[in-house]
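I have a structure I would like to understand better, so I am pasting it below and will then ask my questions one at a time.
With one protein chain withheld, the remaining protein chains of the complex are depicted in position.
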Amino acid sequence: MRRLAIAAFLTFLFSIPLWVGNLYVLHVLIITGIFTIAAMSLNLLLGYTGQLSLGHVAFFGIGAYVSSLVSLGFAVHLTPDWLVTLDPQPVWLAMLWAIAISGFCGWAIGRISFKVRGAYFVIVTISFAEVVRLVALNWDELTQGPMALNNIPPLTFSIPGLFEFAFIGKVPNYYLVLVTAIIAYIVIARLVYSRAGRAMIALRENEPLATSVGIEVTRYLVLSAVVSAAIAGMAGALYAQYVQIVDPNIFLFIYTVTMVIMVVVGGKGTLAGPIVGGLIFGLLPEALRSLNIGPELQWVAYGVLMIVIVSILPSGIVPAVGRWWSDRRRAAAKPARPTDAGARQAAR
Amino acid sequence: MDEFLQHCLNALMLGGIYALLGIGLTLIFGIMRVVNFTHGELYSFGAYMMFAFVMLLHLNFFLSLALAMALGIALGAVIEFVLLRKLRGADIDTTMLVMIGAWIAMQNLEQLAWSGVAKSIKTPFPSAPLVLGALSVAWSRLFVFIVALALIASTYALVDRTRLGRAMRATFQDSDAARLMGVDIDRVYLSTFALGSGLAAAAGALLGPIFVVTPGMGDLAALKAFAVVILGGLGSIAGATIGGFLLAFIEEMGAGYVSSGYRDAMGFLLIILVLIVRPTGLFSRKERIG
Partner (left out) sequence: MSAIPAAALSVDQLSIRFGGVTAVESMTFDIQEGELLSLIGPNGAGKTSAFNAITGYLPAAAGDIVYRGARLNGLKPSRIAALGVVRTFQKTSVFAGRSVFDNILIGLHLQSRQHPLAIILGLPSIAREERRLVEKAKEVLHFVGIESRKDELASSLAYGELRLLEVAVALAAGPTLLLLDEPVAGMNAVETAGFMETIARIRARGVTVLLVEHDMKMVMRISDRVICLNQGRIIANGPPAEIQRHPDVIRAYLGERRARVEG
């Protein structure tokens, strides 16, 4: 039954470009998809491992910048005499670099999170994202600062002499993002339903008990952070080659907040949660905009919504729906009350 | 040498503000164990109130300052009563997320109310700076420094000498024991959050006339407040004071001698470095278990 639902849903998603002609709608779906991938990656660290990382946009932005810089090429003076240059590389290679470097940053954050716990860790992650933003803003020579990196080439697959396909335009990018999202989902699902995933969950639920049965804290915090950061970096790289322009505003805290809202409202610690959250908060702004509700009012609404959801449904929408569904199933399976049968018998 | 002293002087002015922000946050963070994401919004609230009183209602500058701080205290009390009281037993994630929600709502309400255009506030001080030999300091900044010191001293006196302060210190040490000894935890939490918010509002009201007032000004201020708390250690007013001046000093030196663009990054780099070396902050007294 579940398999059928998932297959139907996927078929529906794959079919969308066939009957949705509006390019703007496709654009919204692509951006929503990219942020959903980032939200899924945040969910691994925040939801499953219980690490309050509020600097997630840093991994996303680092992925975007690395991918752009490697595909555009750069020349930068590390010291006044030492010039480091890189010629433009194929975009697929640039994206791999983005994943690797983001993953490395995740490793560093993971190692720090082991030493620095709780609220302090939150502050470290926020500070990290801010530092990265300021570096992107100020290191003009490398990043063009506020002038942004322009004309970022799109992803292309080519076999020399045979064919070349570039992901230009809404429809190719839609499928690119959809396929990447499915891959990301599979990776995370495999991780979660394995010994490593159980270890992460155990650390979140009851750390002393987890260590008492041999679960190493650092190892799994780091693993979670690395995979989470790598996937976020991938999302950033996708974003860069799609919008083809990247500036330091990509590191703004508000984007981390967006991802956090998606995960928390959707349901942290569940696989479907970030997808539900991503769809809601990716599509809602557009729906509200068509009703002429300005961005500030929208954000006020999101803030209030987050407060309400977190207070009433602390685990998010998906677990709440799941509970409601299983309660209904249990109620429907209850046998007929004996008194009814007895009354009918007595009335004969 | 003169340049160095000038930097030191600048750092003194800014340090007072950072200390105010840090003290407010460290009290809230330390006593209530709440990561207060609305702290920056109280800061910008104070600045906007100052703007409203001085520029729109044309009230006396000093009266406006007092009013802005009073309103900050009131707003803090409201936030504690409406939002935090219900979350008393919840885990840290939930509380943090609620505070983030409140922060987003508040900042955007501010944006709606005042628009994003920067506002400036006129001060009653002469614009020509006070000159001391080779050094100069603007009168407005000197005023800020003096008021900040006064507020720091008053806060310290409140926490050290009054009954409420004693209750706050007891709650910081061990909230369960304090409750058993008859301390009214509700009152302590309300007062703590109101006081911390009032200090943040005061900082904003003081700094608003010196720089400009924008809806996003609170974000950077909040982050610096966190930096100060980490430098000074949780719950330590003296630590936050030292931390505030230390942060300002490092920023000034960094901006002056290294690069002005990275000025704000100094604080954050400092946080990260300090926490890696001493995960509980520089001056923290309490031993962390686990």
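As written, the chains take the letters A and B, and residue 1 is the first residue of each chain.
Operating definition for what follows: a contact is a pair of C-beta atoms (placed from the backbone, for glycine too) under 8 Å apart; a residue touches a chain by one contact, two chains touch by 3 or more.
Here the structure is a predicted model, which means the values were calculated and not measured.
Student: Of the residues A:Leu26, A:Ile123, A:Ala199 or A:Val318, which one touches the chain left out of the display?
Tutor: Per the contact definition at the top, the residue touching the missing chain is A:Ala199.
Student: Which one, A:Ile215, A:Val264 or A:Ile280, makes contact with the chain that was left out?
Tutor: Of the candidates A:Ile215, A:Val264 or A:Ile280, A:Ile215 is in touch with the missing chain.
Student: Please give every residue of chain A in contact with the chain that is not shown.
Tutor: These residues of chain A touch the chain that is not shown: 186-187, 190-191, 193-196, 198-199, 201-202, 205-206, 208-217, 223, 227.
By definition in this document, only the chains that are shown with their structure count from here on.
Student: In the complex, go through chain B and note every residue touching chain A.
Tutor: 29, 33, 35, 83, 86-87, 90, 92-94, 96-98, 100-109, 111-112, 219, 223, 226-227, 230, 259, 261-262, 264-265, 267-269, 271-272, 275-276, 279-281, 290
Student: Under the touch definition given earlier, write down the residues of chain A that touch chain B in their complex.
Tutor: 50, 52, 112, 115-120, 122-124, 126-128, 130-131, 134-135, 137-138, 207-208, 253, 257, 260, 264, 294-297, 299-300, 302-307, 310-311, 314
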